[in-house]
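The structure appears below as structure tokens.
With one protein chain removed, the remaining protein chains of the complex are shown where they sit.
Every chain is named by a letter (A and B) in the order it is written, and numbering of its residues begins at 1.
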Amino acid sequence: MNFRAPPWRHQHLLDVAGLAADELARVLELADDMAASLRTRTRRDELAGQRLVTLFSEPSTRTRLSFEVAARALGAEVSHLEPPTSSLVKGESLVDTVRTLAALGADVLVIRHRRGGAPALAARHFPGHVINAGDGTHAHPTQALSDLYTLRRRLARGLSGARVTILGDILHSRVARSNAWSLTTAGAQVTLCGPAEWLPDIATWLPNLAERVAGGASPPAVRVTTDIDTALSEADAVMTLRIQNERLSRTGGTRARASRLGPSPAEYVRRYRLTSQRLALARPDAIVLHPGPVNEGVEITREVSSGPRSVILDQVANGVPVRMAMLALLSAAGAATGSGARD
Amino acid sequence: MNFRAPPWRHQHLLDVAGLAADELARVLELADDMAASLRTRTRRDELAGQRLVTLFSEPSTRTRLSFEVAARALGAEVSHLEPPTSSLVKGESLVDTVRTLAALGADVLVIRHRRGGAPALAARHFPGHVINAGDGTHAHPTQALSDLYTLRRRLARGLSGARVTILGDILHSRVARSNAWSLTTAGAQVTLCGPAEWLPDIATWLPNLAERVAGGASPPAVRVTTDIDTALSEADAVMTLRIQNERLSRTGGTRARASRLGPSPAEYVRRYRLTSQRLALARPDAIVLHPGPVNEGVEITREVSSGPRSVILDQVANGVPVRMAMLALLSAAGAATGSGARD
Partner (left out) sequence: MNFRAPPWRHQHLLDVAGLAADELARVLELADDMAASLRTRTRRDELAGQRLVTLFSEPSTRTRLSFEVAARALGAEVSHLEPPTSSLVKGESLVDTVRTLAALGADVLVIRHRRGGAPALAARHFPGHVINAGDGTHAHPTQALSDLYTLRRRLARGLSGARVTILGDILHSRVARSNAWSLTTAGAQVTLCGPAEWLPDIATWLPNLAERVAGGASPPAVRVTTDIDTALSEADAVMTLRIQNERLSRTGGTRARASRLGPSPAEYVRRYRLTSQRLALARPDAIVLHPGPVNEGVEITREVSSGPRSVILDQVANGVPVRMAMLALLSAAGAATGSGARD
């Protein structure tokens, strides 16, 4: 850490919603340092002697492993509590598990949970640092920070004013919500596109958007559309979301809407799958993102996901230095303020 | 290790029953050193270059993680064999698994097993050190040692003569049995309380109690009662056990006794749940223990388990330095005597 840098203000990382534009910039800048250390295989010691525990109630290879690699690269020890081996199987509450982990010496807790708000609940009972690794439909802050880092590196025009289109089941996607928040904070213009059943009400989904985005953006910082051609037009980046099968309707139109399901698989593919033809509507140098794992042939064709515009593997690779940056910032916060530090 | 200390006499830790009073004291004293190292995050090297493997046929977050943290804090490497990934799934016997782990270079084996005696069987075929992490209804020595450490630190009057009441399904509890043994060895007076179906015959459950406890205690070192008011009266510490649902009767009194089940859930709660009202019968400064995870509202109310008298999280935290002490003692035993050391 640069000794002139002010201490990080946050004990936990529960949402990108709490991060100001200068804080986002600081994460990305530190991630550049971390990426340099990874390239030269230089071991760092920001988390030496600390213990990170992952507590995932949903499996996720890439996210869990990304945290593991990042934490070890900073000198931390890592332990995993997978659902089948966790005390959760005995019916212990999340709060009791969290208190137990603190008593066992955990310094950082990385939580993925089916329920939105679970990491925030855990944070109220954990003296160290809690990182939200995805909670229900609420937030996935480290994914959004990784995507922001990837976009900053790959967009020639930078983040400010960049047009980023997010495609899919926006309403139920923690990735979409966190990205919409951080992108608008960083000055990008976001277009959310998908079937009407899956589009959110912006006023409640991204509260205080107008106040938050400096000066009241013109054109507006976020727009919503069901028309993919409109959404892709002039886009600098297209982010496709993974479609959850259980959100798709097997019975079609009217009944699906009635039950809050989306279109049938065939209808979704016909109207929203990102193909090379559709991608041609975006800017010539537009890049394609996906949080992974990809349902090939559903939300995106293999030609696009494995094509030259795809930065999907960059997103995975960038997740490591970005998570290193967040871990180092949180850890320094604890040390600087005393909060979260235990003796 | 103090260079004047005699070598530890035991290659394995299979039961607290084999430990004399001075050996218990030595574990607790070394645990104080270990706790100091943890507080200052000082890495120790008593197990440097050694490999500890956990082999758990029953899941247990806290016990497995406690050993993992303790072993790493002493410089050991840790590997886990969880049931679903162990060769046990192919029908290999415990003895063959143990021999295989020895051949693969394991120095310390931590075993939790459904069957009482499984760790002892393993020890006969393992050249290193075996630690019993709970076997059937037989023993759970590291839990008892952690509880002894917690009691010694929290009881103003010390362990000698302290009145400790254990509440619940005594007969089927390895925690109760190991605690009864170590507490009486350390000079405490133990009261075992629960439904008649769950109370043991002391002569067989704690053999040689009279000979073992110096001078033949008066009042007796262990008493047994079905009356919770009697049991709690004047207690310095109350240890509630986790009630296993499968031990409770769904059909009530007579038939339950006939089938060796306990009372119905409602009856157990009515007669034995530790509440604030009942705790008032104990000494004013009495502390409350529970091996975890807690069935809140069954054997204990949340008011008590999360109240100011509860030392439940202390028990979890103390498990780490106590396990460090045991690992260091066993490891030194191997080095001093040659038994258990392989080249």
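Quick note on the criterion: a residue touches a chain if its C-beta (ideal position, glycine included) is under 8 Å from a C-beta of that chain, and two chains touch if they have at least 3 such contacts.
Because the structure is predicted, anything quoted here is derived from the model rather than measured.
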Contacting the left-out chain: of B:51, B:112, B:247 or B:309, that is B:51
Contact with the hidden chain, among B:35, B:52, B:65 or B:81, goes to B:81
Of the residues A:50, A:66, A:79 or A:249, I need the one that contacts the missing chain. A:66
Consider the whole complex, including the chain that is not shown, and state which of B:97, B:142, B:165 or B:240 touches that chain. B:97
Hidden partner interface residues of chain A, rising order: 38-39, 41, 43, 56, 59-62, 64-66, 68-69, 72, 82, 84, 292-296, 313-314, 316-317, 319-320
Residues in chain B touching the chain absent from view: 49, 51, 53, 77, 79, 81, 84-87, 89-93, 96-97, 99-105, 343
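Everything below uses one rule, namely that only the chains that are shown with their structure count from here on.
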Geometric centre distance via CA averages, chain B-chain A, whole Å: 42
